[in-house]
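For this view, one protein chain was removed and the others were kept in their places.
As written, the chain order gives the labels A, B and C, with residue 1 at the start of each chain.
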Amino acid sequence: MELTKDKALWMYERMVLVRTFEERVSKLFADGEIPGFVHLYAGEEAVAVGVCAHLDHADFITSTHRGHGHCIAKGVDVKRMMAELFGRVDGLCRGKGGSMHVADVSMGMLGANGIVGGGPPLACGAALTAKTLGTQQVAACFFGDGAAEQGTTHEGMNLAAIWNLPVVFVCENNQFAESTPVTYHCAAGDIAERAASYNIPGVTVDGFDLLAMYEAAGAAVERARAGEGPSLIEAKTWRYFGHFEGDQVTYRTAEQSADYRERDPIKRFADQIVSRDLAVPGDLETIQRSAETEIEEALEYARSSPMPQPEDCLTDVYVSYPAAKLAASA
Amino acid sequence: MELTKDKALWMYERMVLVRTFEERVSKLFADGEIPGFVHLYAGEEAVAVGVCAHLDHADFITSTHRGHGHCIAKGVDVKRMMAELFGRVDGLCRGKGGSMHVADVSMGMLGANGIVGGGPPLACGAALTAKTLGTQQVAACFFGDGAAEQGTTHEGMNLAAIWNLPVVFVCENNQFAESTPVTYHCAAGDIAERAASYNIPGVTVDGFDLLAMYEAAGAAVERARAGEGPSLIEAKTWRYFGHFEGDQVTYRTAEQSADYRERDPIKRFADQIVSRDLAVPGDLETIQRSAETEIEEALEYARSSPMPQPEDCLTDVYVSYPAAKLAASA
Amino acid sequence: MAVTTRTATFREAVNEALVQEMERDPTVVLMGEDVAGGADVEGFEEKGAWGGVLGVTTGLVERFGRGRVLDTPISESGYIGAAGGAAATGLRPVAELMFVDFFGVCLDQIYNQAAKLRYMFGGAAKVPMTVRTMIGAGFRAAGQHSGCHYSVFTHFPGLKTVVPSTPADAKGLLAASIRDDDPVVFFEHKLLYDTEGELPEGDYVVELGTADIKREGDTVTVVAIGRMVQMALEAAQALAAEGFEIEVVDPRTLSPLDTDTILASVRKTGRLVVVDEDNPRCSMATDIAATVAHEAFDHLDAPPQLVTAPHTPVPFSPVLEDFYVPTPERVAAAVRATL
Partner (left out) sequence: MAVTTRTATFREAVNEALVQEMERDPTVVLMGEDVAGGADVEGFEEKGAWGGVLGVTTGLVERFGRGRVLDTPISESGYIGAAGGAAATGLRPVAELMFVDFFGVCLDQIYNQAAKLRYMFGGAAKVPMTVRTMIGAGFRAAGQHSGCHYSVFTHFPGLKTVVPSTPADAKGLLAASIRDDDPVVFFEHKLLYDTEGELPEGDYVVELGTADIKREGDTVTVVAIGRMVQMALEAAQALAAEGFEIEVVDPRTLSPLDTDTILASVRKTGRLVVVDEDNPRCSMATDIAATVAHEAFDHLDAPPQLVTAPHTPVPFSPVLEDFYVPTPERVAAAVRATL
C-alpha cells in the first residue's frame, strides 16, 4: 500500500496527539481533576491510527471503554473531548457521558462504550445503513481481547458475514482483560483464527508496527468498501498504563513493560518515515510541540468551560417526551 | 469402538421408542389432545441415542426445545413424559413444564429448554460440579444449528475449554432453524470447524449413521471423563416433521425429505446389526412391538392421570417463600 | 372523524401498519427470525416461507423485497443491536423479538445501548427504532414463551412502551411508533391476533402517550392493559347488569403514561382497579396504583385494587394457566371490593 508524505505525517501527528492526551489525562486523574473510570490508550496508538487512516469523516467507528485513541484517530476535536472528561457543558456529550461514553456522531464516532462487547452489533447496524442506502461507508469495530469472549462479538461477526456487511473488526489484543491474561480467558491461539468461524479473512498483526497495521487495515477497508464483506484484524498490542487509572498493575512485570516501551510504536514509526524520507526530524519535533500546545489548549478550554446546570440531568433522554414525566417523583 | 449385542439392541430399542413416541405425539397434537408448542425429534434419533449410549444415569445432559428424543435416550420414563405433555399431575414436571420443559433431574436430564442457546452455560455448570467434586460425571450438551449463532453457545464452548470441563457439545445440524437454512444463518462451512476457535477437537458426523455417532461420541465422552476437556461433534441430520407441529414445511422439498427417509437411521442401523449378527429380525420386531405397547401404555397413563388443581399454579416457585406472597394481588 | 373502516383482525392491523410505514418511508426496514422465512432457499428469493412465527409479517417480503425484509440468525443481541446502530445512522428499523421472553439474551442492546445513546451523547444522536415483540399467556406455551414484562421496559429511561388492545390501536400506534424518533418497544399479545375490530383504512396514526377510554362509566375506574382490556369490558357487562357502570381506561402507551386521563377518571369515580397480566411485583399495576395514590389521594374513596398474575412463572397445564391469567370474574370481584 502506497504511503504518501501527507498520510505519514498525519498518522504520526495523530499518534503523538493520542499519546500526549493520555499522558496528560493520567496526571489530571492523579490530581483529582478528572473523576470516574478512565482507561488510557497509550501504547496502542498504531492500532486506531492505522485503521482510521483509511476512513474519512463519513465512515463509522464503534469503540470501547478505552476510547480516547479511537476518537482522536477519527479526527474528533480534542478540546471538546477534554471538556467531556471534565464533565463540562462544552464537552462532546455536554458532560453526560464522560470518558466512557465520549462520542461524536457527526464524525462517525459512535461512542466509547461501557459494555464490553457492546460495539459489534452497533457496527453491524451502521454498516447495514451504509449497505441499504448504498453509501459506500465502512464501519470499523474496535474491541478488546477480553471482548472476544462476549457472545455479542460472535453474533456480530456472524451477522456481518452472512449479510456481507462492510465492517472491519479490529481486535485490540493488549493481552489482558483487566488483570486476566488472554492466555487464560481465551481458548483460541490467535484470536484472528476465529475468522474461520465466519468464513472471513483473519490476520494477526503487530500492533506496535504502524506500517503493518496500515497495510492490513487498508486491505480490509478496501474489501469492505468494494462490497466484499467483513474482515477481522487482530492487533497484538500492549497498554502502557493500568487497566484504568488507579490500577497497580501487579499482574505484569516491569521487564515486560520496559520491553514494549523499547519498541514504542511512535518512535518506531518516526524512524521508519525519516529513513524513508517521508519526514525530517524537524517535522517530528514540530508535531510534538504542536500536540503539546493543542492538549494544553484543550485543557484550558475544558477548565474554563462551565459546568452544566443540575437540571440538565433531565434533558436529552428522548427526542420527545412530556418534560414533567422525567423529573423524580418527589 | 467395540459394540456389544446388548448395547446394539439397547440403542435400537431407544431409537424405535423415540420414533414411536414422536409419531404418536404428532397425531395427538393434530387431534387436539396436546396443546402448545410441540417440536418433534423424529429423524434425529441416532444423534441422541449415539451420545447417550456412552452415558449412565449419573451423567448430565442439557437439551433444547426439541427434547423428547434426548429424554428417551437418557432413559427417562415415557409414561411420565407423556403425562407431562398432557399437563397432568403425574407428568415429570407435574404439568408445569409441558413439552418444552420436560426434565428429569434425577436421571441427569436437565430439561428441555425454551431458549435457543440456553443449554451450553448450564452444561458447563453441571460439568463444573463434576470437576469440582471429582465425580467423573460428564455433561452432554445438545444444541441446534440455529443455536450455534447464539452468543451463549460461543461463551459456553470457550468457558468449557479454558476450564477444561467434561462437556461434550453436540450440534444437531438438521439444516434449518425454523424455516431458515443453515447455509443462510451460519457463516461457517461446517459448524464443527468452530471447534478451532476453542482449541478443542471438532468433528462432523453423519447423524443418520448411528454407528458413526456412537464412535464419535465415544471418543468425546472418554476424553471428557479422562479430564481432557470438551469436544464438539456436529451431527448432520434432518427432522422428519415440521419445525413444530402445525408447520407447513414449505421451505424444504418433498424430494429432499424422501431422500432422507430413504436413508432412515433406524432402518439403516437395523440392517447393520443384523448383518453383523448382533440381532436377528425377530429381535427387531419384538422391539418394535414392545415400543408400541409402551407408548400406548404411556398414553393410557397420561390420559388417566388427573389434572393438577388450579392452585398448584402457586407451588414450586421457591424452596421457601411466604405462601401468601405468591398469590396474585387480587 | 370521517374515516372509513372495515372489520379486520389484530394480525391484519399490525401487518397493515407495517405496509403503510414501509411504503411511506424507504428507510424503514424489517428484521427478525423468519419474518420472511426461507431466506436463500431456492424459490423463495421473492417470497417468504413463514411471514413470522404466527404469520403477522406475511406478504411483506413479496412487497418490499429481501433488501428491506431481513431474515436473521438466532442472534438477538446481534440483530437488535444492529437495528439500534442502524437507527443511529439513518435507517428506521423495525426489529422483531419473537417472544418478549427472549429479552434476556439481548436486553443490553435495548436498554443500555439504543435507549441510552442519546442521553450519553448529550442529545447528539437519535435512535428511531421499533422493537415489536409478542407477549402473553393463554397459548399453553409455558414458562419461557408466555410472559408480559412490559413493566421492565417501562422502568428503563430512554424507551417508550406501547401495548395495544384493539386492531385500530395496533395499526395507529405501530405507525406512530415507527415514525417516532425514540426507541419504542411495541408489545403484541398473541391471543389478540385473531380478535376482530373496526380498522381505519388508509394512513392512520394514534399519538403515543394518549390513553383511551374504552367504556365510559362513573362508578369505578378500571385501568386495563393489553388483552386485559377485554377482561375489563366483559366484567363491565356483568357489572352493568348489577347496575354499576365502570369506566375502562386503556393506557395504550405505558411510557410515557397518560396519567391525566387516568387521574381525571379517578377524580370522577373515586375508585381504582388496575388489571395487568404481568407479574405483580414492581409492575404496571403498582406503578399506576402508586401514581394514583400519590396524585389523587384525596379523591380516592376506597383502597386501590390490583388484579394481576401471581408471583409465579407461567405454567403449562391449561388448568394451571387458566388460574394464572386474570379473568373477568376476578376483575368484577375487585371492582366490588372497592364499593
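We adopt the following convention: contacts are C-beta pairs under 8 Å (C-beta built on N, C-alpha and C of every residue); 3 or more make two chains touch, one makes a residue touch a chain.
Being a predicted model, the structure only gives us computed values, none of them experimental.
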{"item": "Among shown chains, those touching the left-out chain", "value": "A, B, C"}
{"item": "Among B:G36, B:G50, B:G69 or B:G111, the residue in touch with the chain that has been omitted", "value": "B:G111"}
{"item": "Residue in contact with the excluded chain [from A:L3, A:V18, A:V78 or A:C93]", "value": "A:C93"}
{"item": "Of A:S63, A:T152, A:S197 or A:T237, the one touching the omitted chain in the full complex", "value": "A:T152"}
{"item": "Chain not shown, touching residues in subunit A", "value": "35-37, 87-88, 91, 93, 95-98, 100-101, 113-117, 146-147, 149-152, 177-181, 183-186, 250-252, 307-314, 317, 325-330"}
{"item": "Touching residues (missing chain, whole complex) on subunit C", "value": "77, 101-112, 115-116, 119-120, 142-144, 149, 151-152, 154-158, 255, 278-279, 281-287, 289-291, 293-295, 297-298, 300, 302-306, 310-313, 315"}
{"item": "For subunit B, the residues touching the chain missing from this view", "value": "60, 62, 91-97, 101, 103-106, 110-111, 113-115, 118, 120-126, 128-130, 132-133, 151-152, 155-156, 158-159, 162-163, 315-322, 325-326, 329"}
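Following the convention adopted for this analysis, only the chains that are shown with their structure count from here on.
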{"item": "Most centrally placed chain - per-chain CA mean versus overall CA mean", "value": "C"}
{"item": "Chain at maximum distance from subunit A, centres defined as averaged CA atoms", "value": "B"}
{"item": "Whole-Å gap between the CA centroids of subunit A and subunit B", "value": "45"}
{"item": "Gap in Å, rounded to a whole number, between the CA centres of subunit C and subunit B", "value": "35"}
{"item": "Length of the line joining the C-alpha centres of subunit A and subunit C, rounded to whole Å", "value": "39"}
{"item": "Per-residue multi-chain contacts in subunit A, two or more chains", "value": "151-152, 155, 158, 162"}
{"item": "Junction residues of subunit C, two or more chains touched", "value": "72-73, 75, 77-78, 105"}
